[in-house]
Each structure stands twice: as structure tokens, then as C-alpha cells.
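Okay, so here's the structure we're looking at.
Yeah, one chain of the complex is gone here, protein chain that is, but the others are all in their spots.
On to subunit A.
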Amino acid sequence: MWLHVRLSEVCLFLQAMFILACCFSDMESGPIATSGSVQPNGDRFKIEGRAIVPGVKTQDWISSARVTVEGEEYIGFLRTDGSFVVNDVPSGSYVVEVISPGYKFEAVRVDITSKGKMRARLVNFIKTSEVIRQPYPLQLRSSGPHTYFMKRETWGWTDFLMNPMVMMMVLPLLIIVLLPKVVNTNDPEMRKEMEQSMNMLNPNPELPDVSEFMTKLFSGSKSSSSKAIGGSKASGRPAVKRRNYCNWSCHGNYNTIFFKRAFSFVFCK
């Protein structure tokens, strides 16, 4: 089978990205960039700046830091006072970043015109033409060390006690234990009074209890009822269950998403 693929026949599958590009197509306000094609004989410029980590001596961090321009297209190193120069950069628009494994720096977009005029602005990948000026020569101030680690959940007695579930368990327990002590049940008059109040709560003693009714129903005709349960499981239950799982997952347990999927898949089959 011979298949010739011609470019003209290639159909477009640009979806969300295309829409985006259309929305922010106003690109011409910035200097015209040809960051892709570097003219070998064109003028070369330098990007200057200074990086500061407040409260840290330069010798403690500069040996592991460097300045990258548009990924690793151009690389500069930091001087002993924290200043830097990236030499040999042709005109264009570049994202300049100070990379240090210890400290966080904001990236800056630097535009260089073909005449060598420089401009620094905030990086905005969505609205690429938006200009929020930054000082040039660059002044990059670290906003502190990177946060690489999560905090472990620590466990304290107070957390345990203040947990609503525990409160709900402990309070009734207290009531069960303490109430009989407070109210003297051995007193016959008191007992009579309590029985009366119990009868008040259950207005119609003739009416069967719901739970009793259910047990009777299921134990009475085993075969038919089990089918009914099976049926209800297939139709009504999953929705409830899914809701439950959804709630779980919102509590921060990511695994349940997978469980949820597995479950729902089984049910749907």
C-alpha cells in the first residue's frame, strides 16, 4: 500500500490552543523578535543585571547558581558581587532567569531591539504582549528559599480530642455513664416516671417498628428479596456510593479517585 502524504492535505486539529492564540494575537506592540533564527553576522548585545538574596552572603549561593536566557540558549554566570552579564545575545525577546537550587527568583522577559535598545518586563505567557516594565539593568531579588518539602501531619492530643467525630462519640458515652449516676434509677417513683415518658415518645404502640418491618420482610421471602437488593444495587446505590467517594476524595485522599473509578466501572458493567 502506497500512501503519499502531502502537506496540503494535512488537516488542522488546533483546538483550545488555536482559540487562545486568536485571543491574544496582538503581538506587534513588542519589538519584533526572531529568537529562532540567529543571524551569524548580526549585532550581538549583552544582558546585564544583578541578583540579590536578602540576608545571605553571595559566596554561599553564587557557586551553584547561573543565569539562563531562554532555556539554555545563552548562559551567564554570577560575579562574586551577585551581578551578571550574558554576552553575545542577538536581538530578540528572551526570558531571563536566575537558576539556583536554593533560592527562588522571578523570571523576567528582556526585549532587545535590532538597534540594541533594551527593555525588561514581567513574564506573562498568556498575554504575551502585555508590558509591565521592570528596571533594566535587571534587579532580581530572591523571594526566599524554595519550598520543596511537604509538612508531615503531626499528631497531638488536642487534635484528637477536638475532632468532631470523637466529640460525638465521647459526649453520648458520658451521658450514658453519668446520667444513671445522677438520676437515681433505683427509686421506684422515678422509674415509673421514666417509663411514662418513654411511652409518650412512642405514641402508637400498635404500629410496628420500621426496623422490625424490614427484618421481617427480608427473612420472610429470601429468594425474591435478594434479587430486589441486587437490582437496587445496580440502579440506585452507585449514585449514593459515588457521591460518598467523591466526598472522600475532596478530603485530600487522592487514591480514592482511582478506587472510585474502579468501583464505578464495575457497577456500570
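Going forward, contacts are C-beta pairs under 8 Å (C-beta built on N, C-alpha and C of every residue); 3 or more make two chains touch, one makes a residue touch a chain; residues count from 1.
Assume contacts and distances are computed from a predicted model.
Visitor: For the chain not present in this complex, what protein name does its UniProt entry give, out of "pyruvate dehydrogenase (acetyl-transferring)", "Phospholipid/glycerol acyltransferase domain-containing protein", "Centromere protein S" or "ER membrane protein complex subunit 1"?
Guide: Hidden chain identified via UniProt as "ER membrane protein complex subunit 1".
Visitor: Touch as defined at the start, partner being the missing chain; which of A:I62, A:V96, A:I112 or A:L138 qualifies?
Guide: Hidden-chain contact among the options goes to A:I62.
Visitor: Hey, which of A:V85, A:M118 or A:V131 is the one touching the hidden chain?
Guide: In the full complex, the listed residue that touches the missing chain is A:V85.
Visitor: Can you list where subunit A touches the absent chain?
Guide: 1-7, 10-17, 20-21, 24-25, 27, 33-37, 46, 58-59, 62-64, 66, 68, 70-80, 84-85, 87-88, 93, 97, 99, 101-102, 104, 123, 125-126, 128, 146-153, 155, 238, 242, 246, 249-250, 252-255, 257-258, 260-262, 264-265, 268
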